[in-house]
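Taking it in order: structure first as structure tokens, then the write-up.
With one protein chain held back, the other chains of the complex are shown just where they sit.
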Amino acid sequence: MKYQTCAVLICIIWDFVHLNIYQFHNFVTVFTRSMASKTQVGFVGLGNMGNPMAKNLLKHGYPVIATDVFPESCKEVQELGAQVIVDNPAEVAEKADRIITMLPSSPNVIDVYTGPNGILKKVKKGSLLIDSSTIDPSVSKEMAAAAEKLGAVFMDAPVSGGVGAASSGKLTFMVGGAEEEFTAAKELLSCMGANVVYCGQVGTGQAAKICNNMLLAIGMIGTSETMNLGIRLGLDPKLLAKILNMSSGRCWSSDTYNPVPGVMEGVPSGNNYQGGFGTQLMAKDLGLAQNTATNTRTPAPLGSLAHQIYRMMCARGYANKDFSSVFQFLREEEGQ
Amino acid sequence: MKYQTCAVLICIIWDFVHLNIYQFHNFVTVFTRSMASKTQVGFVGLGNMGNPMAKNLLKHGYPVIATDVFPESCKEVQELGAQVIVDNPAEVAEKADRIITMLPSSPNVIDVYTGPNGILKKVKKGSLLIDSSTIDPSVSKEMAAAAEKLGAVFMDAPVSGGVGAASSGKLTFMVGGAEEEFTAAKELLSCMGANVVYCGQVGTGQAAKICNNMLLAIGMIGTSETMNLGIRLGLDPKLLAKILNMSSGRCWSSDTYNPVPGVMEGVPSGNNYQGGFGTQLMAKDLGLAQNTATNTRTPAPLGSLAHQIYRMMCARGYANKDFSSVFQFLREEEGQ
Amino acid sequence: MKYQTCAVLICIIWDFVHLNIYQFHNFVTVFTRSMASKTQVGFVGLGNMGNPMAKNLLKHGYPVIATDVFPESCKEVQELGAQVIVDNPAEVAEKADRIITMLPSSPNVIDVYTGPNGILKKVKKGSLLIDSSTIDPSVSKEMAAAAEKLGAVFMDAPVSGGVGAASSGKLTFMVGGAEEEFTAAKELLSCMGANVVYCGQVGTGQAAKICNNMLLAIGMIGTSETMNLGIRLGLDPKLLAKILNMSSGRCWSSDTYNPVPGVMEGVPSGNNYQGGFGTQLMAKDLGLAQNTATNTRTPAPLGSLAHQIYRMMCARGYANKDFSSVFQFLREEEGQ
Partner (left out) sequence: MKYQTCAVLICIIWDFVHLNIYQFHNFVTVFTRSMASKTQVGFVGLGNMGNPMAKNLLKHGYPVIATDVFPESCKEVQELGAQVIVDNPAEVAEKADRIITMLPSSPNVIDVYTGPNGILKKVKKGSLLIDSSTIDPSVSKEMAAAAEKLGAVFMDAPVSGGVGAASSGKLTFMVGGAEEEFTAAKELLSCMGANVVYCGQVGTGQAAKICNNMLLAIGMIGTSETMNLGIRLGLDPKLLAKILNMSSGRCWSSDTYNPVPGVMEGVPSGNNYQGGFGTQLMAKDLGLAQNTATNTRTPAPLGSLAHQIYRMMCARGYANKDFSSVFQFLREEEGQ
């Protein structure tokens, strides 16, 4: 992308004589932005995740123009050279034609895109808008439709991996949106993640994220119940984990992130369930899964119960513990 | 017993000077039986699983003496050289000091061991009794206690793997019982299985089996819900499976036995859910898990709901389909 | 407005000397509309429920001006004297200052109120807008806020009772909105229902409806499981129902709408689960409950599982049967 020669350009144009006007238009848009490499990239939402992500963009040489509702959140990236604007996504959109948003939930995304100072108020034609928030896929679709009316492209690209992966640039991005825009999106996302997976039409990035986390929650609670039951039946926890992991009960929660203290090193269960992926965040994602299942009238009995269990845990003081603490939640001894 | 060489015996006795009498007694027992290789092995329960298991014992050169409530079940092994006795476990126990039992459920095991014609009526001192049925671990413990009173050893050794694995001698045995007897048990079980895992005290073989199958059921239903939800949200099933399998949602049901037709080859979902592990059998194992959890007062919310779902499936015509048919059960389109 | 007598007005004004300006303004609004009895009432949504409701308004002497997306739905009320407008809620709002809406779901309500031809496009100041649809309470709140900006009043007034109760004017209305408007709303709703209950601020009518139906679904499934279990344990169903109904297991589903055929007369279980309240409608209401619980981060484990069960039933051919058919769904005999 960085060292294009006219020769390449000619070859590409050569191939173009058979394409129709619409495709050509898209090509030009993509090509323009690609050429625009190292031009400013907007970043909205400099929270726990957004901060290290923006830093990785800076590290890769992209000029960043950032904004956040909390001005102090932008200090770090400002010191690293980013231009900072006080809580005004519209102004960012005026200055950058590639923008990444990383926000806590659907209402924030709606506000940042369609609010009075929203991106869409001043978005330039041909802009590429990438939302890495985890939100309801139907909201992603709405944003994409609104952007399209203004000649801009919206893609959803939620991440898997936590603050650690964000800092080390090892996130996984699950990307939904027009396939012909994927290359341009990948250029930026590759600076922040190790895997950038194209999932399909807009909203499917969210869908993949939500699906994965729903199955993850089910696997984690299932592993916790199973380990707990096995221990009560006299099995050694390490041996039980070993047996499960060589059998059909095997899952990521049993073989990579075991919730039982002492079975594995370097996981939150070994550290009193600190760090990792908070119960409250899992409850949020399961809420999205639940809403999505409800809206598409899809039965999801275990996903639904997993949601309820994480919700109960939030009500009982586990909100900020790692989600593998469900083992502890289920296990404590009876009074008598 | 019959073919000892003095040299070996002397070496072993040499090591024995530091052992106490009890250990010596055990040693002699174990040694006796180990040496007894190729003496008769009893086999009670020649059903779908027991039949190929007994054949594999014959193939490995063990004389087999078999019995079953249905005499015709014994025909095949009889033709292969087994001695057959008409429905009388006690008589088998009179003639063989190593017996394997493979029965459908707890009441059958109780009857075969402690009934009027039960093994324990005529069991010889020092006999090794291995039960490969999948039953309640508390029943295994009862049988072990009853056998011990008569000077015999009872071990539980339930299997994982179906009729195919039984035929090809690729079963996995999960073995519970006195550790010093494990070698003797393994000698026989290795003829019928590829993995023989020692799990701990008597009953822990059952515990491991039950735990694995509970987590398997949870993973399978979870995978089915998740795939179904993803498909409804516009994801391609193969792509979704790929994403899950490289992420934290990964489990055996998603990466090895995917329940969605067309995602994987060589699994029951590709064959209209025929073959494999029947829904009714899974419901039975989940019933055991449920009883065990109830009796040990262990919460198992997802395992419990998984049990209910497989129970509902049995009530709705899925009893004889592979347990991955839960995908189909959850998915069918709405009338309107 | 048109037929006030000075005497009444004077008495009322007499009481008014202690009221502040704001209250006086409200009084005038309410008073005006109350006096306006027998002026035109708008009706949007002439479906299975809306049709008999509008007829009851006509019966009570109210001139009705009706509209629906399907013009043919308005034929019956037209023949009974209603003025009919072709699919244009805005035009209805231009002509009537009291409007009742009865629509299938949240998106329809949003469209009828805020769409291009929506009520709010032409609503008159001081109008009373009553929505009897069952929708998400957060949508009711949005509609109320939008109406308030235009000087109109929006109340939610979902119903309990089906087509039969709608025809006989025996519905129960659960009403949310400004308390000072309740009298005016009740005047109209009393023509269509036997009970009109004030629930609190806007949205609480929906909340009450959703809560009731969630508990109803739980009670119905619970009764079905319990009756089924009791029958399998050898109890006579009528006797079991009698015992439950005199004990702490008693609920509406056991004593008034028993799901077991033969236990009670005049209920859908006695008529092959025809008529009554459809499984699909229950699934919809439980979906609302689920969304509402998720959005307010409220654990609702049984409500959530009830939702899943009704959703599974829809997937298995029960969509149009009465919701008490869950007894049948859970009960069918096993194949073997």
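Letters are used for the chains, namely A, B and C, taken in the order the chains are written, and counting of residues starts over at 1 for each.
Operating definition for what follows: a contact is a pair of C-beta atoms (placed from the backbone, for glycine too) under 8 Å apart; a residue touches a chain by one contact, two chains touch by 3 or more.
Keep in mind the model is a prediction, meaning the values are calculated, not measured.
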item	value
Which of C:Gly61, C:Pro116, C:Gly234 or C:Gly266 contacts the chain that the document leaves out	C:Gly234
Sole residue of C:Ala93, C:Ala157, C:Ala207 or C:Ala315 that reaches the chain not shown, by the stated touch rule	C:Ala207
Touching the absent chain when the full complex is considered, from B:Thr101, B:Ser127, B:Ser224 or B:Gln308	B:Gln308
Interface with the unshown chain - residue positions in subunit B	283, 287, 290-291, 294-295, 297-301, 304-305, 307-309, 311-312, 314-315
Subunit C residues that touch the omitted chain in the full complex	137, 160, 172, 174, 195, 197, 199-201, 203-204, 207-208, 210-216, 218-219, 221-223, 225-230, 232-236, 239-240, 243-244, 246-254, 256-257, 289, 292-293, 296-303, 305-306, 309, 330, 334
Touch residues of subunit A, complete complex, unshown partner	280, 305, 312, 314-317, 319-320, 329-336
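We adopt the following convention: only the chains that are shown with their structure count from here on.
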item	value
Whole-Å separation of chain centres (CA-atom averages), subunit A against subunit C	39
Centre distance in Å when subunit B and subunit C are each reduced to the mean of their C-alpha atoms	56
Contacts with 2+ other chains: residues of subunit B	305, 330, 334
